[in-house]
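Right, I'll just put the structure down here and ask away after.
Moving on to chain A:
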Amino acid sequence: MTTIVAPGRDVDFKPSIGAQTWEMSKRAIIALARQPALIIPSIVFPLFFLALGSSSFARAIDLPGFPAVNSYLDFGVAGAIMQGVLFGSITGATALATDIENGFFDRLIASPVARPSIIVGRLAGAMAFGATQTVFFLIVLLPFGLDVDGGLIGALMLTVSGTLIALCVGALMSMMALRTGSSEAVQGAFPLLFILLFFSSAFFPRQTMSGIYKDLAGYNPVSYIIEGMRDLVIEGVSAWAVVRAVVIPAALAVLTVLLAMRSLNNRIARG
Partner candidate 1 sequence: MSIDSTTRSTAAGSESKPRSVAFTALWPASVGLGVRNVRNIRRLPSAFLPSLLMPIIQAVAFSGTFYAVTQIPGFPTDRSINWFLPLGVMMGCGFAGIGVGLTTVRDIESGFYDRLRMTPMPRLALITGPTLGALARAMVVITAVFLVGLLIGARLTDGVIGLLTLYIAGLGVAALGTFWGLALAYRFRDMRGAAIMQLTFFLALFLTDAQTPLSVMEGWLHGVARVNPFTNILRLGRQGFLGDVTWADTWGGLVAIAAICAVTLWFAASSLNRLRD
Partner candidate 2 sequence: MLKGMPPSAPIVTDGLQRYFGSGDDLVKAVDGVDLEVKSGEVFGFLGPNGAGKSTTVRMLTTLLRPTGGSAAVAGYDIVDQPNQVRRNIGVALQDAAIDPLMTGAELLQLQAVLYGLPRSQHQAKASELLERVGLTAAADRRVGTYSGGMRRRLDLALSLIHEPSVLFLDEPTTGLDPLSRMNLWEEIRRLNNDGTTVLLTTQYLEEADQLAERIAIIDQGVIVREGEPEALKAGVGCPTLFVSVGPDEVDAATQVLGRFGDLRPSNEGTLGVGLLQGPGEVSNVVRRLDEAGVAVSNLELHEPSLDDVFAEATGYRLEGAEESPDGAATAPHEMSDE
């Protein structure tokens, strides 16, 4: 009988990457849900800004350069999603940096946990949060007159887009957390995200801008993703809209996740 027990235990302890990643994801998601003070700003602020804009810029949508839209709300919802996901990404990455600061990260490394699951878990948490934010924004704004021309499929595409952007930025911020190991440095990225968001077509069309600012917004990939999402809202589902809203963030996500993995390996190698 004893001879059976020993190999049986071996099997029990064989790390299953899937199960571990799931556990790590769960931990990341629960951690987010338990800290409402950290996630509420990234939900309230975009909605607040959008509410301000829908009043302040009600007459701006008639300006030359604006696409044909029913309301500033329809125009601005894409930017609000982007804003929420960008600023929400700081939370997860800060948690990762805190893990590194307080030594929990080292304990994970010392355990038989599969290395990638450490970061994949975090990113899965970020994606879940991004998807939740997007769906929440769409539902909350419906009674205020949000009209998604793309319909249910458009809304689904928007959610996929929000999820992928969350992955993309989450990986980028995780890379920063892994490189610096400092939660302060991660939070210090706020002005950078602010610039990334405002030097884009998140709030006004690029066509209405001028000079260097217009050029910068033109170089900013955030502009194209937002414009794709916006088209899903104001024009409906089209191949070109999906390419910008989904394919671009997916491609960027592949790149940033690879970079984040490399940072993870570098940190482990450094000890």
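Keep this in mind: contacts are C-beta pairs under 8 Å (C-beta built on N, C-alpha and C of every residue); 3 or more make two chains touch, one makes a residue touch a chain; residues count from 1.
These made the cut because all candidates are chains of the complex that A comes from, given by their letters.
Source: prediction; values computed, not measured.
Undergrad: Judged by that same contact rule, which candidate in 1 or 2 sits against chain A in the complex?
TA: 1
Undergrad: Considering only the defined contacts, which chain A positions touch candidate 1 in the complex?
TA: 37, 41, 48, 51-60, 63-65, 188, 191, 194-195, 198-200, 202-204, 208-210, 213, 217
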